[in-house]
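The complex appears here without one of its protein chains, the remainder shown in place.
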Amino acid sequence: MSLLEFVPDWLKIHGPAFLMALPLIMAAITAILPNKRVAWASTFIVTAILTVTAFTIALYNAEVGTTIYNMGGWAPPHGISLVIDALNAPVIVLIALMSFITVIYALPATVAEIKPNKRAPFYAAFLLCTAGLLGMTVTGDAFNVFVFLEVSSISTYVLVAMGAARDRRALSAAYNYLILGSIGATFFVIGIGFLYMETGTLNMADMARILADLDGGSRVAKVAFGFIVIGLGLKLAMFPLHTWLPGAYAYSPTPVAAFLASTATKAALYLLLRFTFFVFDPSYAYVADVLMYILVGLGVVGMIFASLQAIFQTDVRRMLAYSSVAQVGYMLLGIGIATTASVAAGYLHLLNHAIIKAGLFLALGAMWYRFGITRAEDFRGLGKTMPLTMGAFTVSGLSLIGVPFTAGFVSKVNLAFAAWDAGWIWAVAIIMITSILALIYIGRLLLSAYFGAPPEVNGTVVARNEAPLAMLLPMWALALASVIVGVESDTLVGAATRAAELLLGAG
Amino acid sequence: MTDPETTPVADKFGNDPHVLLRVIAKFLIPLIALFAFYVQFHGDYGPGGGFQAGVILAASVILYALIFGLAEAKKAFPPRLIRYGMTLGVILYGGTGILNFILGGEFLNYSNLGKDAVAGQHYGILAVELGVLTTVTTVMIAIFYAFGSRQPETSAEDW
Amino acid sequence: MSLFAAAADPIFTVPVILLDISLLALLVVVAFALVRMRSLFGIVMLQGVYSLVSAAWFVSLDAVDVAFTEAAVGAGVSTVLMLSAMLLADRKSTPVPMRRQFGALMVVVLAGAAMLYAVGDMPAFGDVNSPANAYVGMDFIGKTAEEIQIPNVVTAVLASYRGYDTFGEVVVIFSAGLGVLLLLGLNGNAGRWEAKPNGQYINDRSAPSAATAKDTRTSDQKAEGEA
Partner (left out) sequence: MSDLFSQYNYIIVIILMMTGLYIVFASRNLIKKLAGLSVFQTSVFLLYITIAKVSGGQPPILLEDKGYGTDKDGHALLEGTIQTAAGGGSYILPGPGSDVLYSNPLPHVLILTAIVVGVATLSIGLALTVRIREVYHTIEEDEIEAADFVYNLEGTAD
């Protein structure tokens, strides 16, 4: 890789630790910066460096394969190690990139949504959330996952509650999220405790080795697996455990909603993959059963049920939130079929959906910023009053439906083919049906935006009022990204296939 | 309903109903703080460490606030200090890690800090425990200040 | 019967068993009392008692550092925080009818049954050869004596071997402080908010309140809110 030549050597070796140390320390410093502009600039620079670091890590990983970084110089299993492999490198890039894009967008958005004296702590909490998500992605230690899960969760609760300046329901949404999130994290800790009881170690690779020696382990390991799946299921909004999600996405500040929708559930999904296929193994009967019946079952029910709920929402942010639950169903379906192709398709959808949903939330936030729009009926005439914003929303929306030459199309088609190959023909039908449901809930917005007349205020038609450049750039970057992924899909498909091969072995 | 910020130390006749409490607290609070530092620096040898010491140190300030009023406590331990203290602790901890970076080891590998690995570990543990102490103390006081400064909406008769 | 057998087991002594059983029984009593309790003051106090009894139990299980922390945090700081939050909120919780607790009961019974299912395969209490006690955890004792050379193994593991976890812990505490500052402010004025969605000015007093809650606004504020 020629790009790697521009990066200093220490960054390649210490990259994973740097990725964690930088945002954590800078979050502390950002919190006390007196000037809100300086706080934004510091966050911007940090996320930019994070993005560069993440790309370095991913490229370096593609070159040399799995790397292990021993925190504190203590080798695993005694110390905590950071592991970079084909499975988490793309997720790291995704989180870093999304934080960078969101920070650009946050400059105008926070002006409208966050009080001036709270902006520096707000950016600090945002950095903590980013660091927490990165931390739970890079770590190779099961208990360390919990610690960084909580770093990201606690800052997320606060970030969601910051939406109270705009809508007081943000407070109760944040409280619900806190209760369910803490229960999820505690279930996860119970699972880790049982696994520790069974294996005597906390290092994931070591756990995997010992569990394989025990041939899946005793009933303790089975229960541990169940608790880990439920705990992560709460975090990733698996269908019946998703009740915190609509409120948290709908009432949080717009940059936060976009960032959460694109990263928080994705990091939890990554962990589910890591535990299901790496620590445990689908060759254990109980894991196979959970994959086949629980994950697929809940995924499919969630796809249909949440899509239907999305159709009946009046608030567009709640609609997108329910749509997220439905999309998580796609990923669970891919994971549950448990062939290399299907896991790759589910993983690909994880990445693509992050791009798509972030684009939608950013565009929607810009509409709120200019016109205070959150409801579906207010979309009338947006094609004329905010053409560029609506354009980005349209591209991302079409991608969500799965129109050809978009990111959503690539992952859905891959998933459908994988399901077909595995003989799950009914799953292909479900994918078609939910795509049609997505067409309904996105389509009605597009119709009213492009064919409805702009509303009149005091007898004059509302004039064109485009979003500021700092909002347009991020949302168009994401909209274009979903088109580029749709047309030139090889890079991401390759990355997803490598990840799936790492988990399931080639073939 | 009294505002905790302006609760007078004595009533208008100069009678202090809590004089005994105040005298004993004045005697106890330094001892509690001293005990916190004992817990901090004895953490290598017995139970204790930065976290426990931080909570105990914060408890001494909280006791001060309970007995002498929040306004007095804020004079003794100003809120501005708290925001810097929280940050300082994280920087102490993370900075130790970064220093290990610069000295050529891994993040948080204290072995390079001293003349040999064991001495380095001792210095490193001392430094990070101080970081823990700083953050925990200030955050605990911050949380107490935050709750204590709010106006209660339910009056005492609701009990 | 089996208790006497256990008592005869040379590795367990009668006081240890009695202490263990009575402390656990106390915990169960406190937890069940918490379920029934409606006075929030009582709930907060029982929660503190629960932490304190747990701390005592931790001592009997050799976890002195944990006991110290649990006593300082669970029984101390947590109780103070819950009390001060309760003073700002309510004194009583309204009872929930039994039929609405049925779902909760089902979830809890299912989760509990799952864990009880695993109990049979769990290593015996105090087993020195259980996987957990025979592998990584115990290595730290020898490693600490050699590589760190401080007597308190817990401190050594906390600050050095798992120092990265502890860094995360400091950050968690930092983010809690940051969050409370963002939500409440240090000087008690952060609960006031105002916003202008849809060009309509609203603030925390003018936002519609629960129909059942008593309206604490003055007539001026009402007029201001409706204007």
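Brief remarks on what is shown
As written, the chains take the letters A, B and C, and residue 1 is the first residue of each chain.
Keep in mind that, in the parts below, a residue touches a chain if its C-beta (ideal position, glycine included) is under 8 Å from a C-beta of that chain, and two chains touch if they have at least 3 such contacts.
None of the values given here were measured: they were computed from a predicted structure.
All shown chains touched by the missing chain in the whole complex, by label: A, B, C. Within the whole complex, the absent chain has one touching residue among A:W40, A:Y60 or A:Y157, and that is A:Y157.
Contact between chain C and the unshown chain involves residues 2-3, 5-6, 9, 11-12, 17, 20-21, 24, 27-28, 31-32, 34-35, 40, 43-44, 46-47, 50-51, 54, 57-58, 61-66, 69-70, 73-74, 77-78, 81-82, 85-86, 88-90, 93-94, 96, 100-101, 103-105, 107-109, 111-112, 115-116, 119-120, 122, 124-128, 130, 132-133, 136-138, 140-142, 144-147, 149, 151-154, 157-158, 162, 165-166, 168-169, 172-173, 175-176, 179-180, 183-184, 191, 198, 204, 207-216. Across the interface with the omitted chain, chain B contributes residues 45-47, 51, 136, 143, 146-147, 150, 153. Looking at chain A, the residues touching the absent chain are 143, 146-147, 150, 153-154, 157-158, 161, 164, 168-169, 171-172, 174-175, 178-179, 182-183, 185-186, 189-190, 193, 196-197, 202, 314, 375.
As a working rule, only the chains that are shown with their structure count from here on.
Taken as a graph of touching chains, this assembly is fully connected, with contact between every pair of chains.
Distance from the centre of chain A peaks at B, each centre being the average of the chain's Cα atoms. Closest to the protein's overall CA centre, chain by chain, comes A.
Distance between chain A and chain B, defined via averaged C-alpha coordinates, is recorded as 37 Å.
With each centre defined as the average position of its C-alpha atoms, the distance from chain A to chain C rounds to 29 Å.
Between chain B and chain C, the centres computed from C-alpha atoms are 21 Å apart. Within chain A, the positions touching two or more other chains are listed as 20, 24, 27-28, 31, 71-72, 74.
For chain C, the set of residues touching two or more other chains reads 160, 163-164, 167, 169, 171, 174, 176, 178, 181, 183. Contacts from chain B toward chain C in the complex involve residues 5, 39, 43-49, 51-52, 55-56, 58-59, 62, 79, 82-83, 86-87, 89-90, 93-94, 97, 107-108, 110, 117-118, 121-122, 124-125, 128-129, 131-132, 135-136, 138-140, 142-154, 158-159. Across the complex, chain B is touched by residues 64-65, 67-69, 72-73, 76-77, 80-81, 84-85, 87-91, 147-152, 154-156, 158-160, 163-164, 166-167, 169-171, 173-174, 176-178, 180-181, 183-188, 191, 216 of chain C.
Here chain C touches chain A in the complex through residues 114-115, 117-118, 120-123, 130-137, 139-140, 143, 160-165, 167-169, 171-172, 174-176, 178-179, 181-183, 190, 193-195, 197-199, 204, 207, going by the rule given at the top.
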